[in-house]
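Every protein chain except one is present and positioned as in the full complex.
Coming up: chain A.
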Amino acid sequence: MASPVSNEAERPSGSLVVVRTVDEVTSETFVRITADGSVTAYNGHVDLGTGIRTALGQIVAEELDVSFARVVVVLGDTALVPNQGATIASETIQITAVPLRKAAAQARQVLIARAAERLELPASELRIEDGLVRGHDNRSISYGELIGGETIRLELADDVAVKAVGDYAVVGHSVPRVDLPAKTTGELTFVHDVRVPGMLHGRVVRPPYAGVDAGPFVGTSLIAVDETSVRDIPGIIAVVRIGDFVGVVAEREENAIRAAEQLNVSWKPTPALTDLADVETALRANPSTPRTLIDKGNVDAAISGAAKPMQRTYVWPYQMHASIGPSCAVADFQDGNIRVWSGTQNPHLLRTDLALLIERPESEIDVIRLEAAGCYGRNCADDVTADALLLSRAVGRPVRVQLTREQEHAWEPKGTAQLIDVNGGLDADGGVAAYDLATRYPSNAAPTLALLLTGRISPEPAVLQMGDRTAIPPYDYDHMRVVAHDMPPIVRASWFRGVSALPNTFAHESYIDEAAAEAGIDPIEYRLRYLKDQRAVDLVNAVAERAGWTPRPVREEKDGEVVHGRGFAYALYVHSKFPGYGAAWSAWIADVAVNKSTGDVSVTRVVAGQDSGLMINPDGVRHQIQGNVIQSTSRALMEEVSFERGTVAAREWGAYPIIPFPDVPKIDVLMLPRQDQPPLGVGESASVPSAAAIANAIFDATGVRFREPPFTSERILKGLHGDAPARPQALPAPAPPQRSRIWENPFAKRAGIFATIAAVCTAAIGIGTALLPGRAIAPIARPDASVYSAATIARGQQLAALGNCAECHTTIGGVLNAGGRALQTPFGTIYATNITPDVETGIGAWSYPAFERAMRDGLHRGGRQLYPAFPYTHYAKTSEADLQALYAYLMAQPAVRATAPANALSFPFNLRPLLAGWNALFHEGREFKPDPARSEAWNRGAYLVESLGHCSACHSPRNALGAERREAYLAGGFAEGWEAPALTSLSHAPVPWSEDELFAYLRTGHSRHHGVAAGPMAPIVRDLKALPDQDIRAMAVYLNSFNDTATDRQAQDALATKLESATQVTVASSTGARLYQGACAVCHEVGGLPLFGTRPSLALNSNLHSASSDNLVQVILHGITEPVSSDLGYMPAFRNSMSDTQVEELVTFLRKQFAPDKPAWTGVRETITRVRASTH
């Protein structure tokens, strides 16, 4: 089969088409054969990743007697394909392919009749090979020749004879998928890859009621959009708002992303939403209408007469489709010719929605369907198409909209939670006395979001009747009642693979397993007593045999920490409008291993049997079964949407994990040969028995019944041991005394401290006045830099780098050293000055003595005090020669005219003269004096570190007046919202610093034993690149002298390895652990596949072991966007993807996991709030 490269409609010469007339002007084409012999088949369904394009091509090739390679299948383009409704319920092959098959057969019959006429032979004597009709005399004529220049139009007949199955040559044989060569080589196949000339990029901003689509606030919550908030972003074309719909359009995608993040949108507070922490309570409280599906025998009497009553409740969680690619679409709104490129599941229904949305006739809109990331029901594909259309209409140009991962997670219509109550019991013979099932399924069709957000449709939720799928058990119980409680959704929900049948089957198959266990009868034998469908019986027996099932009338108690078990479940997936019809039969035998200490459940093997009737493409069916087994195992073991205040909290893969490769079970697929039976849908059936088979296996392993997936380790432990934790947990050590956080917390309004400061300063003024006033030093003409040698200037440049002058004196993205950067201090905001040699606004008029006085005494040329945010207390120690070189370098730079804003300091700190008192208390303006008792390297290092390097400015604690505490030199401090850890033996690092690691860290920004430089330290290490190795080595020698520990490289490496292996994360034991595994482990797990850059080990990272969580919270929220060097790699920011609660869970887990000997951090939530508010 040829790959569909374009959705063309016209060919130059004659053609034969088989059509169905819809009305006087409209007809739908199923098959087109052109004079060149090519065949195009049209189907209204779409390929959601299941390979139906291939299977439909096989069907057409078979009935037409052409080679598979000759057929092109066109799917889902509303201008070309028949309207066959949404691609749902696994019905493409079973239902939608029927007219296509007939059309192909009809075309073949017409063509063979023509050939008989032309060849003057009876039709019965003709053979067809790949569209070439041949007589016994070897004369032949092709389909193309038979069509010639004619336009042949056939009306699809209902009574066409199709081939007998026994004659199949293409159908029933495995063929490779036609789409894979393009997909493996990056050719255009996905809607994400559509590029239209002149295309712009759009992003949407969704309302705060994340994932909720019903209620009066929907579409009415927007207060204002401040367009000026994105004015600085280049290439912004439009900001669009309609009701609660908000979008931005930009020339470049990254700018659209930035604008959507940065756009200042104000929303009304969302009213209190349903609390979904307890799904069962929420579903019981949701208003519903009972609808009896079956009421057979006398259920009430049978229950009251039961020998052993059994009343059970099964709870299914909210789950996500979790498509790997967030939805994307392109729209081009032109007058009278509106085209959208979409990954929709239902092109025609979408077109109706779009017409309603923009108030244009459907005939003006063409929905062109391209493949999208697999969806297993209704995801955001339609939403994003409508979004793109609104944005394109607003700007009059084609617009591509890509939803973010966070938006897809939050807003995709969920597979709903479901609540199933079963009442019944056993009769005296151990049989099922009665079966009374009530199911609650709060879901509807999830209207296309833009219709709701713009107010085009009412936010009153529709109530659909979809909770009834497979609600009637497959077992012939004498007394049986099944009631579906139809109810509106609580959060946005729609169909998801297995729809309500998977949860309903979880109840049926768990209950019968419970009954069998109570009756002391083998669970398969027990089922067979009630299973009257022979194909079902055959399948169950075949699967039992394949798996080597040994009858187990009584559960055997298992010993050991890891216990094994085996469970069975069966389902015939009955879908579509009640009473519906069956797809393929499916049965599972699942083997599990349960770790009773950790609660970890592994599904080790699944034997999945299926009776699919005729399999068009057996390999395709096998792949579908395997896919269903893996996906539904994932759903049963780990999938559950989390909510906070009724809105969706899971917005990335850590919060909504799906099964990773190592956890995938061994799968043995058994496909019953039923090629003589009609084909059945295979897209979902194998999912349906999953959760029950696994729960039954867990029961077999542990003796405990689990009635609420997912079977996470927390649930298992709770089931096995009750609410008490499995192992006694060590009490957290007492928290260390809280240190004063004033230095970390800008603008802390702490009156007591402030009063003290004012008093101390006032007292010091007496001393200070002796030094006042600072004498003005006369301005000079800007010095001629040519008087300095190139070597001097180069040396000065190194020293400027050592002093990190540019870091403070340059705004982000601004001109080097031109000042203006705001420095937040506990006492207010100080703006760094212009230190370029501009005469009026910079230091061009400064003589060397003025410069030196500023560096040593903190006095401006004009005589006023400089604030000690400028670290003159350190610079004072610089040698005369170095200061000269630095001056030379600064004067040799281009002059830039720029005036820094005025400082914004609170009283009394806005009074500069007070600083004289401060200096008297805290400043020693002496040059560095070497210690003759120490080595040359040590002294060199001491000079670099203590003078221009000013390491202790951040790494020493400060007193209430902001002065370094000399008695605690390098004992750790805070800067710019980051902890600057202790560099002495007070360091919390689990592997003590060594000279080599200090050198590596200062040279490269990375130490194997400590991590990477981030936050304010990254630019410092970057600046240090200007210094030669021996200077860095000298700094390392000096700094290492503050560590008492003698270092032994081998011992340190051994310690590091030991710490790493002791802290390996093997079980997803908590929300925090899952967040780590989903979000962090890819780059941090020890021993993982190397990715570009470093792989910082969390077990060794100083920040995990610190007394404060600040640095960890900083990197999680803000990432590492500017590492010392790109060689180290980058870390993304999670602030827009994780809630405060999630970050707290993660931080708490990381601390406990990777610093197990350290006490839990306190105040993590406050730290998160503070760091979120900061700009770093």
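Convention: a residue touches a chain if its C-beta (ideal position, glycine included) is under 8 Å from a C-beta of that chain, and two chains touch if they have at least 3 such contacts; residues count from 1.
The rule is short, and it goes like this: contacts and distances are computed from a predicted model.
One chain of the assembly is not displayed; among "Insulinase family protein", "2Fe-2S iron-sulfur cluster binding domain-containing protein", "ATP synthase subunit a" or "ABC transporter permease subunit", its UniProt protein name is "2Fe-2S iron-sulfur cluster binding domain-containing protein". Contact with the chain that does not appear here is found for just one residue of A:Gln402, A:Thr470 or A:Thr647, A:Gln402.
Across A:Glu371, A:Asp591 or A:Glu640, the residue that sits in touch with the chain not pictured is A:Glu371. Screening A:Ile667, A:Leu970, A:Val991 or A:Leu1150 for touch with the missing chain picks out A:Ile667.
Screening A:Val22, A:Ala69, A:Ala113 or A:Leu188 for touch with the missing chain picks out A:Leu188. The residue from A:Gln626, A:Gln675 or A:Ser1041 that touches the chain not shown here is A:Gln626. One chain of the complex is left out; on chain A, the residues touching it are 48-51, 176-177, 179-190, 192-193, 195, 201, 234, 252-255, 321-326, 328, 371-374, 376, 402, 404-405, 619, 623-624, 626-631, 634, 652-654, 658-662, 664, 667, 813, 1078-1079, 1081-1083, 1087-1093, 1121, 1126, 1129-1132, 1134, 1137.
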